[in-house]
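Shown here: the complex without one of its protein chains, the others still in place.
Naming follows writing order (A and B), and every chain is counted from residue 1.
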């Protein structure tokens, strides 16, 4: 096995631990996948890893239901830096106008990682939101979505944003999707990160 | 690569082989992921690996449709023992009151593993059932669920239990979910397993 494969394997462990530990509410271990200056970008949150863990735990305690699923990674390593892209879904369950619904958003985690003192950790996680849908849980439920509200958000996460807006989250309206200038800018920042520059997150 | 990473990689192979070989009906190879005293816990079955394979094969031959999907693992190794948590879905297709339906249940496989004579194998698989839903296949089908029957089961697998009950399976009513005493007890058993104790499955 080559050295770079070994690094990629270590990075994969970080990324998978992120999903398993966060979704299990294992907050202590979840902290360890981040570096101290780690930053998280989500539709409903943008800030430090510490703050993300704090508000995620608060949401967990109040019954906010968000789960993650990973579907394959591609990892570029350059020395002690790396960019990992991981196919993922974010699923959230909540009431929309009194109807219990599931949203599933499919996309990619774009992770900016660094190896410090022998340990790979996340410095920035920026998801790419590619496609989503919303389905009531009860197959006999009737739900009519407000098209104007739905179309206020980019196609890649508009149902997620719809549900999150309905339950009181403020949703960032300009996250990267599958195509367009936002994701191209993210790719450029990834290349710059690998070349030793800042992540600009 | 560290030794523990190498062990985790070997364990990951066991877990992924479980899903691929079971779902492909490759019974001979599926047997090899288990140790001889392996035990399986499922909503509809609890018993030895050998018995699980026998009844799964019977179901397969009769057209029972169950598939698995894995979404990221986190593995703790302590010497020749390990606990693996793997994000997963179980999906089952069957008729509910004459309407063909899909259930998807999202959760985690909690696997108790041991390395014996150089080979990692599953000693106990206990799933954690976090969330599920049921959808008729035909988008024009009408289906009204019996709320009383649905709510007889824990939230994490009530639709799976509903469908399985309808087709004649007896469903265990106290499996662990995302939160609560059952999953906390499972975590304690996992810690005890890593410390050299019995798995109590």
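The rule is simple: contacts are C-beta pairs under 8 Å (C-beta built on N, C-alpha and C of every residue); 3 or more make two chains touch, one makes a residue touch a chain.
Remember, predicted model here, so these are calculated numbers, not experimental data.
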Chain not shown: contacting residue from B:98, B:139, B:168 or B:181: B:139
Hidden partner chain, residues of chain B it touches: 1, 6, 9-10, 13, 15-17, 19-21, 23-25, 65, 67-71, 89, 91, 93, 102, 135, 137-140
Missing-partner contacts on chain A, residue numbers: 1, 5, 8-9, 71-74, 85-87, 89, 106, 108, 130-131, 133-136, 142-145, 178-179
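As a convention for this text, only the chains that are shown with their structure count from here on.
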Between chain A and chain B, centroid-to-centroid distance (C-alpha), Å: 26
